[in-house]
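Every protein chain of the complex appears in place save one, which is left out.
Let's turn to chain A:
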């Protein structure tokens, strides 16, 4: 073993020949350096939960993160909720595990889907998500970017009731309103009231309807081709298991001689972390242990960028209309201007193309009329 071990590099270093040693530069340790810096800085993650009351959202969040975020919550009764609109409530908790700090923000949406008339009940939610994007956009374009707070929503867990036969109109409309703004992960709530057969049927039905309605839920990234077979197999199972059928619990029960999180019924005990009982473990592993980072990446690279491009387009078209030289926000960010102007040119081109097509159509119509 040579002194290269100091860098804890995962890449096997050929240490036998001196010639190799001379050629080894050492930047392969970069991932480890990044890792160490991030651990010092800590991570943040914003998770939104949406679905009607009584779907077990709070219980699931507490089970996932082993916290008790809803200790002082007071449940309203039906009379009190008559004129309630959808609220947005944030809970923040700092969790530390093995030296890694996570600042977790849970965005709750009480009131969603509870009224008699739920028209556009998702509007406060889409507004909230857009506001976070806008705030980040301003911060990013501003002068002092040292301490930008990232409040963008990285993931939205949507709870589908287990009682139905598939997606309801409100489920479809909600997901369609949000699928291009946030990563949506649909879940089947309170899955312990379904038999294994019923769960399978419901999952198949939901997957079919998601396809049919063109809803873009969060897709797990493809495995790298050089991953081992076992990993690929697990990944495949994970993908075929969606939407996850979950159960949560804040109570510990005794099952098979062990103390586990579960629910005690007269006919048996449901164990939250038992994979043959529900998909809780799969959800937790996916959300926290393997895909947390990817969720953040997709939020930044896809959803946020879409928002930003749209924002810029609106602003430039407004500028063109107003013909003003100055704008309230510095729209040309300090990063690569070429990419920006290229994007603008592309958008203008597409607009021109569309107008040209319309003109052609009108000409054709007039031509047909004449004949």
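The rule we apply is simple: a residue touches a chain if its C-beta (ideal position, glycine included) is under 8 Å from a C-beta of that chain, and two chains touch if they have at least 3 such contacts; residues count from 1.
Keep in mind that, in the parts below, contacts and distances are computed from a predicted model.
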item: Listed names "Neuronal-specific septin-3", "cAMP regulated phosphoprotein 19", "AP complex subunit sigma" or "TAF9 factor", matching UniProt entry of the absent chain; value: "Neuronal-specific septin-3"
item: Omitted-chain contact residue, chosen from A:195, A:225, A:258 or A:321; value: A:195
item: Interface residues of chain A (partner: the chain not displayed); value: 52-56, 75-79, 81-82, 114-119, 121, 161-165, 168-170, 173, 190, 192-196, 263-271, 276-277
